[in-house]
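Written out below as structure tokens is the structure these notes cover.
With one protein chain held back, the other chains of the complex are shown just where they sit.
As written, the chain order gives the labels A and B, with residue 1 at the start of each chain.
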Amino acid sequence: MTRVHRGARVLAELAVVALFALFMIPFAMVVLNSAKTAQGIIFDPLSWPTDWGRLPRNIGLIFSNSTVRYAGAFLDSALITFFSLVVIVLFSSMCAWALVRTRKAWATILFFVFVAAMVIPFQVLMFPLVRWMRILGDFLHVRLLQSIPGMVFAYLGFGCPLSIFIFHGFIKNIPYELEESATIDGCGQARTFFEIVFPLLQPIIITVLILNGIWIWNDYLLPLLMLGSSGAVQTIPIAVTAFAGAYLKQWDLILTSTLIAMLPVIVLYLFAQRYIIRGMIEGAIK
Amino acid sequence: MRRQSLVKVLFVLPCVFAFTMVILVPFFYGLFFSMTNWNGVSETTKFVGFLHFGKVFTQPAFIHAFLASAAYTAINVTLVNAAGFALALVVTGNLRFRNFYRAGFFAPYLIGGIVLGYIWQFLFNSAIPALGKALSIEALQVSFLSRADSVIWAMSFVNTWQYAGYIMLIFIAAIQAIPASLMEAAKVDGAGYFRRVFHILMPMMANAFTISLFLTLTTSFKQFDMNFTLTNGGPATRFLDQPVMASQLLAMDIFNTAKANRMAEAQAKAVVLFVALVAVSLAQVSINKKKEVEQ
Partner (left out) sequence: MRRCIATFLILSLGLAAAVMAAPAKPATITMFQLKVEIKDALDAYAAKYGAANPGVTVKVETLGGGADFAGALKAKIQAGQMPDIFVIEGAGQYNVFKDYIADLSDQPWVKDTDLAFKANGKVYGFPVAIEGYGLAYNADILKKAGVDPASLTTRAAYETAFAAIDAKKKDLGLDAVVSMAASVSGGMWWVAGQHNLAAYWGGGLKFDDTSVIQKALKGQLDDARFAQYAKYVQLLFKYADKNILLNGSYDNQVSSFAQGKTAFLHQGNWVDPNLKQLGVAFKIGYAPHAFLDVEQKGLYLFAPSWYCVNPKSPNAAAAKAFLAAMAGTAEGHDYMVNQAGMIPAFKSVKLQPKGQLSQALMAANAKGGNYGVFFGMLPDGAGQNVFGPIYDLFAQNPAKIDQFISDMKKAVAGLPSM
């Protein structure tokens, strides 16, 4: 009995390793080819790099390129992503909680509108959006186009439906008694949310952060429309396309810059995992 | 009590404002443009009513794109959710290095845009045919991307590879929210692994399935990026006796229409996509919700 079990276990683990390898092949191709010249990549993308010293040289080429401000784009991307995530998590969780705990028609309708909006294809919105952002910006005397705050505002608008949807599903399953007792204790509504509900949301907050974070970090079309391709504010995906002409694509630089752009996300993800687990343990103690 | 609702209104306000400005207003703006002769540039436009809507349904290319999108969505929703659920089970089990695997399965989601297209094009067009030649397997020697009957499957495969880790995250959160004691109790009662999964785990996470199905359904139907970088709509095939693009999905058809300076027509097609998507996702959510209630 136990021997059969152990055999099955080993097989299962092998299967997982094989699956893992399948998921890693394309990823490995990015790493391997980041250590080659463009010629090497085009002629033989599968081979092992002959000289790993090429990788730091490629990285150096990217950061020292005079016309592509990669370091600046990195910073702008980081700022846009960070502030977008802060407002998305904060405002979406607040909104979702208010919608769950309001048993009135307007809350139901509003939630439905948010969900329905998720099916709107971006292509319908893009040109009217840019036109409207100009009108709105002029009206409010605020610079929405070609600015970081404008991008953050747009990402809040585009990111909140999904985030509200996810928070809504999670908050529904939090027992209302917890909040009730807090209210009886004399804690205001807002304090109830920030002190009781918000900490309980930790695991799902991390999910929301990851889902939105990667989308925003990699997004190309919205920044292109709102920021332009070489304006004062730039993002990494836009900077990377500067290495790709219609005919001549500098694959060495494209792949290396993609690799650099991926690293912080992977590190953050590995780091955040600990919190997912910790959030669960704390939840269990309470 | 009134104070309470004031707080709630204040809580809702920031999202509602951003959402209205960024999505709702442009959406209705776009709806208006779909009924005009707007070309994306002109300041003055003429109202033409539903002219474009009638026109798009006479185009074999658009009808094909519609059907291809439906087929792709059906395949993709099944594959991504099955794979995402299986991965979530694997990495929540008591496995060594499970955090490592978790990061690994999620990693494909980090590769986007032109790089993704480049890598998979290479794998499909060069690596797999080379493998086919080495093993003398005829079926592998012609690229899956250049066959009209397999290209949709190839796209779904790549999409599963890319998004299964994403959907996995949602399932992980749901699985971890289920008290471990429940599964333990069932195990003590002698229920086998699959029995426990199907009869305890899955019903407990019905809500997560509603979310993930909705997400995959809408993203598949709206699929653009990967379509653009991996297949670019190709290869060509014959449909209603006209050459059309075998893997050109709706969003890409809309993009190409807009690119050809037929802006208003593209807006009209986008509205059609929107209406279809609302209908399908409403059906899905209401079926799922019913299931959730039944639990």
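FYI, contacts are C-beta pairs under 8 Å (C-beta built on N, C-alpha and C of every residue); 3 or more make two chains touch, one makes a residue touch a chain.
Being a predicted model, the structure only gives us computed values, none of them experimental.
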{"item": "Listed residues A:33, A:81 or A:189, member touching the removed chain", "value": "A:189"}
{"item": "Of B:84, B:108, B:165 or B:233, the residue in touch with the unshown chain", "value": "B:233"}
{"item": "Missing-partner contacts on chain B, residue numbers", "value": "3, 7, 10, 14, 39-43, 61, 114, 121, 124-126, 129, 143, 145-146, 151, 231-238, 242-245, 247, 255-263"}
{"item": "Chain not shown, touching residues in chain A", "value": "38-39, 42-43, 66-67, 83, 87, 90, 126-128, 130-131, 133-134, 141-147, 149-150, 153, 188-191, 194, 224-226, 228-232, 238, 240-249, 251"}
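We adopt the following convention: only the chains that are shown with their structure count from here on.
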{"item": "Residue ranges of chain A in contact with chain B within the complex", "value": "13, 16, 19-20, 22-27, 29-30, 45-46, 87, 91-92, 94-95, 97-99, 101-102, 110, 114-125, 127-129, 131-132, 136, 153-154, 156-158, 160-162, 164-166, 169-170, 172-173, 188-190, 193, 203-204, 207, 210-211, 214, 218, 220, 237, 240-241, 244, 251, 254-255, 258, 262, 265-266, 269-270, 273, 276, 280"}
{"item": "Interfacial residue positions of chain B with respect to chain A in the complex", "value": "3-5, 7-9, 11-12, 14-16, 18-27, 29-30, 33, 40, 87, 90, 95-96, 99, 101-116, 118-120, 122-123, 126-127, 161, 165-166, 169-170, 172-173, 176-177, 207-208, 210-211, 214-215, 218, 221-222, 224, 250-251, 254-255, 258, 263, 266-267, 270-271, 273-274, 277-278, 281, 285"}
